[in-house]
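First up is the structure itself, then whatever we jot down about it.
Removed from the display is one protein chain of the complex; every other protein chain stays in position.
Letters A, B and C mark the chains in the order given here, with residues in each chain numbered from 1 onward.
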Amino acid sequence: MQQKVEGYPLKEYTTKICQIAKEALENREVTAIIGWRKKDFWWQSPVVFLEDPADVQQLVWDPFTIYSPVKFLLDWQESCAAKVGIFVKGCDSRGINRLLQDKRLERERVAVYGVPCGGKADAEKIRASFPSKEIKSVTLIGEELVLAVGEREERVKAEAYLLDKCLSCRHPNPVVYDKLVWEEVSPRQYADESRFARVQAVESLVTEERFAYWQRQFDRCIRCFACRNTCPACNCRVCIFDQAEPRWLGKANDPADTLNYHIIRAFHVAGRCFECGECERICPAGVPLQELNRKLIKGINDAYGDYEAGLDPTDVPPLGTYRGEDPAGFDES
Amino acid sequence: MPVTNEGFEPLIVAFCCNWCSYAGADLAGVSRMSYSSNVRIIRVPCSSRVNPSFIIRAFQRGADGVLVAGCHPGDCHYHSGNFFTRRRLTVLKQMMEYLGIEPERFQVRWISGSEGAKFAMVMNSVAEEIKRLGPNRKLRDVR
Amino acid sequence: MKVITEKINYNLLREVEEVSGQKVSACFQCGKCSGGCPVVWSMDVLPHQVLRYAQLGLVDELLHSKTLWICASCQTCDSRCPRNVDIPKVIEALRLIILRNKGGNYLHPNDLPARVRENAPQQGLVSAFRKYAK
Partner (left out) sequence: MKRIGVFICWCGSNIAATVDIDRVIAAAQKMSGVVYADQNKYTCSEIGQAMIKDAIKEYRLDRVVIGSCSPRMHENTFRKTVESAGLNPYYLEIANIREQCSWVHKDKEAGTAKAISLIRTAVAKAAMNEALFAAEMPITRRALVIGGGIAGIQAALDIADTGFEVDLVEREPSIGGRMAQLDKTFPTLDCSACILTPKMVDVAQHEKIKLITYAEVDKVEGYLGNFTVTIRSKARSVDLQKCIGCGECIAKCPSKVASEFEEGLVQRRAIYTPFPQAVPNKPAIDRAHCRFFTAGKCKVCQKVCPADAIDYEMADRLLTNQYGAIVVATGFDTHKLNNYGEYAYGKHPDVLTSLEFERLLNASGPTGGKILRPSDGKEPKTVAFIQCVGSRDKAKGNPYCAKICCMYTAKHAILLSEKVPGSKAFVFYIDVRTAGKDYEEFYTRAYEECGASYIKGNVSKVFPDGDKLLVRSVDVLSGALVELSVDMVVLAASVDARADAKELAQKLAVTVNAHKFFTEAHPKLRPVDTQTAGIFLAGMCQGPKDIPETVAQASAAAVKVAAIFSKQSLLGNPTVAEVEPKLCSGDLSCMAVCPYGAISEQVVEERRGREMVPRKIAQVNAALCQGCGACTVACRPGAINLKGFTNQQILAEVDAICL
């Protein structure tokens, strides 16, 4: 199934977002807006924070409004008591639920504007086909990506240039919102099939190959903690990895410490990760973190029943509960 | 399969819950059941006290194997502790195996306070398996 | 050897107890009698088994055993019996029963003077019975 775009070109989406933001600020429903804006390069649409209705024209909705704005809510909440408005995609909205469930966010202090999302573009994939320096803009019209390359206009099928994480996205529509910015889209075909494809590929290796595979991945890790910092599930006030006493994680660049970090990080989001994939996308070293997170999701689903985090903030995550007849992944004799 | 790694004496850290497995270890002692001296027991009140970080740390510091032992499901002194242990450590174990760690390296078993013989048997079998695997190099600190 | 309902001779037990004046049913088969018997090596039925057969009423097994005639009545067994059963007296009673069953006793106990009856050792009495029973 193809997502609906119902005709209006990308610019109209941006207009719609600006309009909602402007109204909310002018009516004093919120004192600030968190959304996305365009930065210097074609592939950059980072999160922006606006308080002045006059600034709302900076807001944008384009193929690169990927960044999760959710985690900024924590800083906002800590520093001020007023209400904030936030634009969220499907994945981001589950981050809202994540924070709500973790009691890190008060629902009444945030106005959620849900933005149904057909997927975001992967700059790497575009660069592989077009000279990056000559690209002036990238927009999405219908199911086509329209690129201004030099003086030419190139039209390509969007699907081939979307982020992998968007291709396996099961919830493109926001699951929590106060206002839906435009009508919902349909989930992508093959999203379910591709969900655990990479996990299964790694599982099919023998033990030593798996170890070698992951060593190759983790070898690149520079422990910048970007994966943790962007993750709405990693919302502790003081992360254990930042604590000096007890020193849970060594500071030296030791492969064992890197492994320790990745095991414990994944364990801490086990049953809580809602598959936004930002950890992996943001990683400067290209560590395939979603393969780890999804492995745990798969394992939990198989053993303890299907569970999707971030859909209902009132349920209990799988590691916070049990059933007497649970199976075990070890010898119970 | 013959036992290789002749001469290698593994170090095994066993986290034992106070009420069942630690008591089982004591019973093994009272009954004079001999088992591998490579095992070092850390007493914890309940298997649910065992933080995965403790396990990883033991490997980092040079343990060749880690065992977590608790009461049988339903027998937990604290009602439900081992039920949480079961979920948590199943997840941890699956992840470690996925990352290429041999399944025998990290084991979880239920041993009751009356199972002295089982305690000795488990210690011996774990020691034997670890011995066969050889030293832990994958999770150990380089320094 | 088999105990079946028809074969059980409750009278035997009663008779043995009556003749011997001993509580045969008191025996709980500890085996101390047989263990200490100086002539047990030549017996076909051991002393404790004698009591057991008597309890069960196994008449044939008992009355055809050599043991009854081997017992020397040395009283080692009864001096040690925890149940206070005088086994020589029981064996004695069995011998008496056999002899009586043979019939034709010319000497009746009543023929003996009362004084003799009270005081004469049973061995002596048996000798007399044997003697006059021919």
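Criterion: a residue touches a chain if its C-beta (ideal position, glycine included) is under 8 Å from a C-beta of that chain, and two chains touch if they have at least 3 such contacts.
The model shown is predicted, which means the values in this text are computed figures rather than measured ones.
Contacts of the undrawn chain with the visible chains, over the full complex, involve A, B, C.
Shown as candidates are B:A23, B:M95 or B:L133; the residue that touches the absent chain is B:A23. The chain not shown here touches chain C at positions 1-5, 23, 25-26, 28-29, 48-49, 52-53, 55-56, 58, 61. As for the chain not pictured, it touches chain A at residues 78, 101-104, 235-240, 243, 245-246, 248, 268, 316, 319-321.
Along chain B, the points of touch with the absent chain fall at residues 11, 13, 18-19, 22-23, 25-26, 28-30, 32-35, 37, 40-46, 48-54, 57-58, 61-63, 74-81, 84, 88, 112-114, 120.
Note that in this section only the chains that are shown with their structure count from here on.
Chain contact topology: the protein chains form a pattern that is neither a line, a ring, a star nor a complete graph. Comparing each chain's Cα centroid with the centroid of every protein Cα atom identifies chain B as the most central. If you average the CA atoms of chain B and of chain C, the two centres end up 71 Å from each other.
Averaging C-alpha coordinates per chain places the centre of chain A 37 Å away from that of chain B. Residues of chain C in contact with at least two other chains: none. If you check the complex, the residues on chain B that touch chain A are 52-53, 56-57, 59-60, 73-74, 80, 83-84, 86-102, 107-110, 138-143. By the touch rule above, chain A contacts chain B in their complex via residues 202-203, 207-215, 240, 248, 250, 252, 254-257, 259-260, 262-264, 266-267, 270-271, 292, 295-296, 299-300, 303-304, 318-319, 322-324, 326-333.
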